[in-house]
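A protein chain is absent from this complex, but the other protein chains hold their places.
Chain IDs A, B and C follow the sequence of writing; residue 1 opens each chain.
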Amino acid sequence: MLPLTLLVKAGLYLIMAISLLAAVASVSLPNIFHAALALALALLGIAGIYLGLQAEFVAVVQVLIYVGAVITLVIFAIMLTNRMADRSTPAKNSLGAACLAVAAGLFSILVRFIRSTPWPETTSAPAPGTSEIGQALMGPYVFAFEVISVILIAVLIGAMVIAKKDNPGEDAP
Amino acid sequence: MIPLSHLLIFSAALLVIGIYGAVVRRNIVGILLSIELILNAAALNFTAFSRFALAGDQEAGVIFTLFIIAMAAAAAAVGLAIVIALFRVRKTIMSDEINLLKW
Amino acid sequence: MSPMTPLIPFLPLAAFAVNIFFGRKLGHKAAWVSIGASTASCAIALPLIFQVAGGAHFAASARWLDLGGRGLDFGYLLDPFSATLLFVVTIVGTLIQIYSTGYMHEDPRFSRFFAYLSLFMAAMLTLVISDNYILFFMAWEIMGLCSYLLIGFWFEKDSAANAARKAFLTTRVGDVGFFLGIMTLFVAGSSLRFEDLAATVKAAHPVLPAAALLIFCGTIGKSAQFPLHVWLPDAMEGPTPVSALIHAATMVAAGVFLIVRSFVLFEAYDAAMNMVTMIGAITAFMAAFIALTATDIKKVLAYSTISQLGFMVTALGLGGLSAGTFHLMTHAFFKALLFLGAGSVIHGTGTQDIREMGGLFTKMKHTAWTFLIGSLAIAGVPPLAGFWSKDEILLTAFEAGNFPIFALLCLTAFMTSFYMFRLVFMTFFGKARNHHIHAHESPAVMTGPLWVLAIASVFVGLPGSPFFNHWFQGFLHGHGHHAVHPVNWIVVGASISAGLGGISLAAVFYLGQGGFPQKVASAFRPLYTLSTNKFWFDEIYAKFIVAPFNGVGRMLFSFDQKVIDAAVNRTGLATLNTSAFKNWFDKYVIDGFVNFTGHFTQLLSALLRLMQTGFVQHYLFLIFLSVLALMLLEMRL
Partner (left out) sequence: METLDQIFVLSKKGILDFLGTFLPEWVVTLACVAITIKAIAVLGPVTMMYLTLMERKVIGRMQNRIGPNRVGKWGLLQPLADGVKMLTKEDIVPHGADAVSHFLAPILIVIPSLLAFAVIPFGRGMTPVDLNVGVLFFIAVSSTTTIAIFMASWGSRNKFSVLGGMRSAAQMISYEVPMVLSVVPVILIAGSLSTNDIVLAQAGWGGLKWFVFTPWGFFAFIIFFLCGVAECNRSPFDLPEGESEIVAGFHTEYSGMKFALFYMAEFMNSFTVSGLAATLFLGGWQGPFLPSWLWFFLKTYALIFVMIWFRGTLPRIRVDQLMGLAWKFLMPLTLVNILAAGLWYFTEGAARWLITASILAGSFWLLTKLNRGYTPEKRVYLFAE
């Protein structure tokens, strides 16, 4: 089965590369719509990596929430806010080069830290299945779970209130 | 299984890419996109750590990831609502053009 | 101690709140809110009254205000006197409110009217059950306000507005006296609770006689006694149920009730008692005299009310506590009946002038019968209510040995029955004098209360009659303390003959064809003029009180304008000049400093604000830069 394992490994690295490229594209493409699509690709790639880590539930949730909901919302917002032909303004501000340097510095330091730390080499136990996650959510993490649900309700209402038109009659320019 | 350090480096790369985007993008939606990248880098780290943790501790990482995803969705919803409300008032979503309270 | 007692005034108060805020929405349902509240109060009060009649005694009080060791307490007191008044007020009040739904049916401010009535009921009930002067005075004043509002209810009419103002200002004179009296009492060391009054009197502080006289001022004002009686006839401008409730049955009786409450105080000083007797007798006679010639149906009744209040006051002044209270109760019933009957007549004919009425008996059977019963009651025909109570008063005068007063009272009783039956005969008998008036009977909601009150007028006197062994008087004095008098046939005879004599004379004058009224009027021209002009009271007041006040006012006004205003204007000009200089100083010297400071700060901040761009991304960048710097720092170490 060695060749198959190698194949999976190669696939994972390929997915990583694609995700990184897509991430770079999502921050650098001038067209915000394309950037959102690139981000969707990057997020799908991350979902693939979750699958590789045998976290199927997280992977599926990643696709469902991010690609299915968040990116859809983002595109919705882009369609509502951008005029379709508005490409004349620059997409980046004047901090580009400085920030690139800072980002590169941070990255090199992080890489140095990561390389110098002795990480565990092997995975010891089988990954937690959906039922274990469910048990944990309803068991030790039930309070956090409830808090999250309250926050989501608050967000639902808050987003509606913020985005609602105050007076429909006034809003027609 | 690919080693943990490679996953961490990958997520570090996602993080700095996100940071770069969050600082450099003029479009507020673009900033939100970059923030999603940063959150994803963190979430990925949690799952990776959980996979390499001892038996019994594994759920924690996955659950943190799920919570991060939920919070990210919430943040995106509110953020985009704010963006839409802002656009309705100011007719722009470029972060450096929203300077009414600047001085 | 009964926890339900405070509810008695609070229910009408709640009805007032509901009607004043939601009256517009409720429309004609407002009446039922008020009537419901009154009925509920009545239902709460009646068992308590019966318990009091059985010898119970309810009282409770709580400290309201602490004044350096002494305090003012608020509380309630249910003794036989307040129970009697509670009985009268709740029943008569409820009946009059029911009547009002018919009388006021077409009025645009229907709900407002009932709100005021409820407020009045609340105030009156508070007054009745209050156990101290302060709460009594508060309720007293609220009643004054209600009286003002209700007299002026049809404020579109100038006469109504003026009458309201007159009533308010005139009673205010008495109220000031009353309040001064309360303060005098307080100075004399009283706790202002009625139950402690006896102890205060025992201490015999020298200012107490003054306090008694000052408190009597309140009675004079509220109960329309001479010389402050002038407001009550004018108060007839208000709606008739108001006249019945406030200006005949309850509020004006509050003045008498005040004497009842303070009786211990008055009793201790002969001067005060004499004063009360004098005022009462003068009022009774004078008002009856004026009533002889009044032509407005409500004015006749108004003067009659004043006269009857004079009777009560006289009785109290002669020491007849039970007689006065008894008459107060019976009078409330039959006078309310008479006013409501008058209202029914006005409702049916559209006029108030008795010279235009006549022959209404066939057209308004219910009204006529009930009115007749009321008139018989007030005239003192046995065995109706008025007879027993009036007889008690005459007996009091007789036994006090004060024969001039007794004679005056008998004469007044004679005049009372005369003018009442003059009214009855002119209104209901004979021929219709004005053929434009098409009278009709009032609706059942109005005649119903009339009949209830008529029946009450017949029977309410019986508990005080010898047939019941003067049970009522015994009840008031606490059973056992009251010595039962044998029947004094002289007084009974005088009383009956005065009543029947008055009726017969009226029949001769106004049913017969002799033209006696004109003859008598021309024969006694001066007296007739005196009566029709009401002793010129209004004119005297206008000339000797109002006019001088106006003169002084005008003088003060011109002083204000010429002297004080001029001084103010000069001061203003001087200020103006001074500030012109200060302005210059401010502008060039002080502002110079300030501006310099400002410019200097601006110069500095122009440099500093390069740090604060206001762009969130610059801050974000700075954060990450700092993170990088910290990390580098950490690595060095």
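Here is the rule we go by: a residue touches a chain if its C-beta (ideal position, glycine included) is under 8 Å from a C-beta of that chain, and two chains touch if they have at least 3 such contacts.
Being a predicted model, the structure only gives us computed values, none of them experimental.
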| item | value |
| --- | --- |
| For the chain not depicted, the shown chains it touches | A |
| Among A:T117, A:T130 or A:S149, residue touching the chain not depicted | A:T130 |
| Residue among A:L20, A:V67 or A:I114 that touches the chain left out of view | A:V67 |
| Touching residues on chain A - with respect to the absent chain | 1-4, 31, 33-34, 37, 40, 56-57, 60-61, 63-64, 67-69, 71-73, 75-76, 79, 84-85, 129-130 |
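Criterion: only the chains that are shown with their structure count from here on.
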| item | value |
| --- | --- |
| Chain A and chain B, separation of their C-alpha mean positions in angstrom | 6 |
| Inter-chain centre distance, chain B versus chain C - centres from mean C-alpha coordinates, in Å | 78 |
| Averaged-CA centre spacing for the pair chain C and chain A, given as whole angstrom | 81 |
| Where chain C touches two or more other chains at once, by residue number | 615, 617, 621, 624 |
| Shared interface positions of chain B, touching two or more other chains | 19, 23-25, 95-96 |
| In the complex with chain A, residue positions of chain B that touch it | 1-10, 12-21, 23-27, 29-30, 32-34, 36-37, 40, 44, 47-48, 50-52, 54-56, 58-60, 62-63, 65-67, 69-74, 76-78, 80-85, 87-88, 93-96 |
| Complex contacts: residues of chain A adjacent to chain B | 9, 12-13, 16, 19-20, 23-24, 26-28, 32, 35-36, 39, 42-43, 46, 49-50, 52-55, 57-58, 61-62, 65-66, 69-70, 73-74, 76-78, 80-82, 89-93, 95-96, 99-100, 102-104, 106-107, 110-111, 114-115, 117, 119-125, 127-128, 132-133, 135-137, 141, 144, 148, 151-152, 155-156, 158-160, 162-163, 165, 171 |
| Chain C residues touching chain B - in the complex, by the definition given at the top | 609, 613-617, 620-621, 624 |
